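For this depiction, one protein chain was excluded, whereas all remaining protein chains were kept in their positions.
And now, chain A:
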């Protein structure tokens, strides 16, 4: 069959990804230059469908973007009113005193507990009112590069069968050509990865390090609901060398956001982030918040934890990286919404300047970032996450306290990340298996009933979007050395070992994938390549996520 001709359409700016970064960039572009045509695509079936966050957000960037956000009805309805940071032991907990002094980055006054998906849906309405063209249900699957300049992206073909051949409903993808393209794919973007490689954007910076966040939304009895309450924990059940902890936020109408983050530089191949998140709910410090309630949603997403040291070169001929695609997350705060939005806004300014002067690369973006509060903030925070990587949970916490009280983030040194997350796993026979209790069906659950609540759906008859670059490595590395870590870290049960006793092989249930990107990050030889499935596939996170 001959290549069918793809249609194409020209825009001034093409934005890939409808999260806070992409939407803020789109809004700012139209505010600064109403004649600039802006097209934004989103792989989720609607804006917000793939957005998963805590989320306690700082309204700083939002207030700069849309100063009248309150009047416009932005869904920031639950101000933080109380907060606790707990150090957990197996049965008890110690409250960190004077939180705002010891861990000022954790102090949340003036912040709001939100559903970030809802915030994005609202931002999309603001963007459309300003004339941004938004197309959800279409994944950018290919970067268009001509004469070494990025000239846009192409969406994936639809209606291709599992065997890779066009089916009866085949529709070829479309080229969205832009004078400038902004990649706002969030953490571990699949096109961002290609752009970084093509332009060698990571040269001279630390490797990116990641965390995996797994989240549930609960609806609890009104009498137990304390809107505005924020609780974080560290310590148990993770060992001192593993970074991570739980969050629990009371917000909205009797809703609780509960979740758990594990640093993906963990070493124990037997560790299961999903089961860690499940068992923390049984701890006395968490249990009473959820008892009597019902779980209404579930999902997972990776986040970038490298901070300043891991931020790559931001621009290239024809575009820029923004938001968590570039790694603008303030790790000790676990906040990336305000920084992502700010980066999108600054990129918009740089693009408008580049259009005026007809420059190939929107190079002033880098300088704008360096002169903004965003850079200041990441600079102050830069040593905390690496301190945890180096000194463990307790040592890291002590360092964080000293850093905050004595150095105020102005340490004359910078700690570095030495390893990529895929290099940190230890062989199975050198690790001890944690004990994970069986799900009770009330507070704790198994993977499959959980994925069901993410409303994940992929067209079944399509090529598997999780590709093994070298299939034979699975047996010799993943199975023989690490005993299939993917079966444990994947929060959606996509990877299963079949015929374990006789002829073990990997079975990939790709239709369950919630697009968290962990396998793309953590696979020991980075043999798993996450590519975009047919647009519209993936989770359908409801309001509240």
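Keep in mind that, in the parts below, a residue touches a chain if its C-beta (ideal position, glycine included) is under 8 Å from a C-beta of that chain, and two chains touch if they have at least 3 such contacts; residues count from 1.
We adopt the following convention: contacts and distances are computed from a predicted model.
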Protein name (UniProt record) of the chain left out of view, among "ATP-dependent DNA helicase RecQ", "Electron transfer flavoprotein subunit beta", "Carbon monoxide dehydrogenase" or "ABC transporter ATP-binding protein": "Electron transfer flavoprotein subunit beta"
Candidate in contact with the missing chain, chosen from A:97, A:168 or A:204: A:168
Listed residues A:87, A:135, A:270 or A:436, member touching the removed chain: A:135
Touching residue (missing chain; options A:296, A:360 or A:481): A:296
Residue numbers in chain A that touch the chain omitted from display: 7, 9, 45-46, 49, 115, 117-118, 121, 133, 135, 138, 155, 158-159, 168-169, 171, 173-174, 219, 254, 296, 441, 452-453, 455, 457, 540, 542-544
